[in-house]
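Removed from the display is one protein chain of the complex; every other protein chain stays in position.
As written, the chains take the letters A and B, and residue 1 is the first residue of each chain.
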Amino acid sequence: MTYQDVKPGEVLLAVDNISLSFGAVRAISDVSFDINKGEIRAIIGPNGAGKTSMLNCINGFYHPQQGTITYKGQKRSAMKPYEAAAQGIARTFQNVALFKGMSTLDNIMTGRNLKMKSGIFSSMLWYGGAQKEELEHRRYVEDIIDFLEIQAIRKTPVGRLPYGLQKRVELGRALAAEPELLLLDEPMAGMNLEEKEDMCRFILDVNDEFGTTICLIEHDMGVVMDISDRVMVLDYGGKIGDGVPAEVRANQQVIDAYLGGGH
Amino acid sequence: MFYREAGQFKSSYKEDQAIFPILQDRVGIAAILLFAYIAIPFVMSDYLIGAIMTPFLILALAAIGLNILTGYAGQISLGTGAFMAVGAFSAYKFATFSIMLGGAEATLPLVVTILLAGVVTAIVGIMFGIPSLRIKGFYLAVATLAAQFFIEWLLVKVGWFTNYSPSGVITAPPLVILGFEFNTPAEKYLFTLTFVAAMALLAKNLVRSHIGRGWMAIRDMDIAAEIIGFRPLQTKLSAFAVSSFFCGVAGALWAFVHLGTVEPEAFGINRSFAILFMVIIGGMGSILGSFIGAAFITLLPIFLNNVPPLIGWNIGVDMIAHLEFMIFGVLIIFFLIVEPHGLARLWTIGKEKLRSWPFPY
Partner (left out) sequence: MEDMMYELLFFLEVLFSGLLTGTLYSLVALGFVLIFKASGVFNFAQGAMMLFAALSLVGFQEMLGVHWTIAFVLTVALMVVVAWCIEKFVLGKLVNQEGIILFMATIGITFFLDGFGQTIWGSDIKTLDIGLPTGSIDLGGIFVDRLELVAGLTAAALVVSLAIFFNKTKIGRALRAVADDHQAAMSVGISLRTIWIIVWSVAGVVGLVAGIMWGSKLGVQFSLTLLALKALPVLMLGGFTSIPGAIIGGLIIGAGEKLAEIYIGPFVGGAIENWFAYMLAMAFLLVRPQGLFGEKIIERV
């Protein structure tokens, strides 16, 4: 497969008419939308609207029964999650999915696994190739640790960290992969105001400094309208709105879904 | 001198990544090695060396093997004994290959024989690891019992494996390297020590590399691991392969160096459990723990056999066996409740305390 280079502002990923059901539950029905290179794209919607399922389709964890996903100008066939990762799609999870038994540092190092090539034998011998590679990537990861301001918890097992910090470490792990497309599933859920502000800053910085395209799900409307370039709204698996924040805010269907949906 | 890092500023990530970043630890490990290489062979009786030290080291190696699979990669196995058996019998086949080919006495070099036995075991391990891609958790534990019972049966039933020895027992060739024959218990012990120390170092290197991190990632959360790019197939099967390699070498050493003659029953399901216990008690996910656990499980029966009579309490052999069972059971539960990371973690915690001693602030 050959992927085209996508310039900022052009479509990086396009989702066309995808539908996904689990037995009788229709999680996504006939949704199309696209993500432009370099933008911050938000997906919002009431609980159970199919937002997480959408991210799961994009990174190959779920396979939609209908529709296509085009990434960098190339129509994707059903792929495994690790293949999506290899193509530069990284993500965080709604319920933190860190590796509990490992330290912050090691967790973020796992994000670099796709770039580490030394085999079993050279890793066993360590001195020479494997050590050099490890140190190289360690340097990159230390930069992320500095960027996220988590130096103090470098060696702490992540299971012992408070929730807000865990979310931050998870972001670090995703960043370590140097993704082209970063999917964030409710990165600010359960955080206090200060933590939210920090997280917003990190997201904007990542987008700014590395030009990383970001697709995020968030329930906090203030945040969404503030930081995102475009917003898509899902309800009961279907798309009910899409556009720049101001447009979406004015969309009657969206207002109904949010007021009527018990929000 | 206090035990601490103060004044030992780690100026580079390289130093930070060393296995023993603290000077005192490096001194400690050097002292242990010196002691193991020089003091033990001179001080301990042949009996103690042959009956305790050598088997302890070999079992520690097997425990490292299982620890890689269970402690690091999170795949429970109840078939360790069988993998040791594969190592033992394939070493035997390699050692006697010339006989198989119809020739006389030529053998492969000893070290090559043992390593090849490890490779064969790794391949068998991969075969029995394939189900792990579809079967998880307890289901997998049960599937490894298939390996245990099937391999044991195969080695008993198929005469080829024992070169058609009528009793099913195999006898190891003399241990010769470059013309030097390892004869006495002390010599055999030194041979084992070298093997085990070297392999422990290799294992330690591996588990702190990106390969080891992949195993731990799969263990802690397999879905997330796959989503960030670890391929389940490679990651799991490499754990099975490396783990089995270690168990296979341990089995070969058990047959060639420790026992000399061996039958498949020596690698039964109880062996598998004993090694699992070493891992739990010593510490899951710790190379050091594998040694501690092996020491513990090797010494406990000896302790039970010797101490009650010393204090004038005469209990039968039967009774001791049952007591051993009970104590193992209680200890396993105790450790799982109090410190799932086993004695190795207690050791680390102790060190941390020591680090801040005597001024905790």
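We take it that a contact is a pair of C-beta atoms (placed from the backbone, for glycine too) under 8 Å apart; a residue touches a chain by one contact, two chains touch by 3 or more.
From a predicted model like this one, the values you see are computed outputs, not experimental measurements.
Enquirer: I'd like the shown chains that the missing chain touches, ordered by label.
Expert: Counting the whole assembly, the omitted chain is in touch with A, B.
Enquirer: Looking at the whole complex, which of B:Ile135, B:Leu201, B:Leu300 or B:Leu346 touches the chain that is not displayed?
Expert: Reading the full complex, the residue touching the unseen chain is B:Ile135.
Enquirer: Touch as defined at the start, partner being the missing chain; which of B:Leu23, B:Ile40, B:Ile126 or B:Ala146 qualifies?
Expert: Looking across B:Leu23, B:Ile40, B:Ile126 or B:Ala146, the contact with the absent chain belongs to B:Ala146.
Enquirer: I need the residue numbers on subunit A that touch the omitted chain, in ascending order.
Expert: On the side of subunit A, residues 22, 52, 56, 61, 93-95, 97 touch the unshown chain.
Enquirer: Using the touch rule from the top, list residues of subunit B that touch the missing partner.
Expert: That gives, for subunit B, the contact residues 74, 76, 131, 134-139, 141-143, 145-146, 149-150, 152-153, 156-158, 223-224, 227, 269, 273, 276, 280, 318-319, 322-333, 336-337, 340.
By our rule, only the chains that are shown with their structure count from here on.
Enquirer: State, to the nearest whole Å, the distance from the C-alpha centre of subunit A to the C-alpha centre of subunit B.
Expert: 41
Enquirer: Tell me, which parts of subunit A touch subunit B in their complex?
Expert: 59, 61, 80-82, 84-86, 90-91, 93, 97-102, 106, 109-114, 116, 118, 120, 123-126, 130-131, 133-135, 137-139, 142, 173-174, 177
Enquirer: Which residues of subunit B touch subunit A in the complex?
Expert: So the residues of subunit B touching subunit A come out as 13-14, 17, 202-203, 205-206, 209-214, 216-217, 219-221, 223-232, 238, 242, 285.
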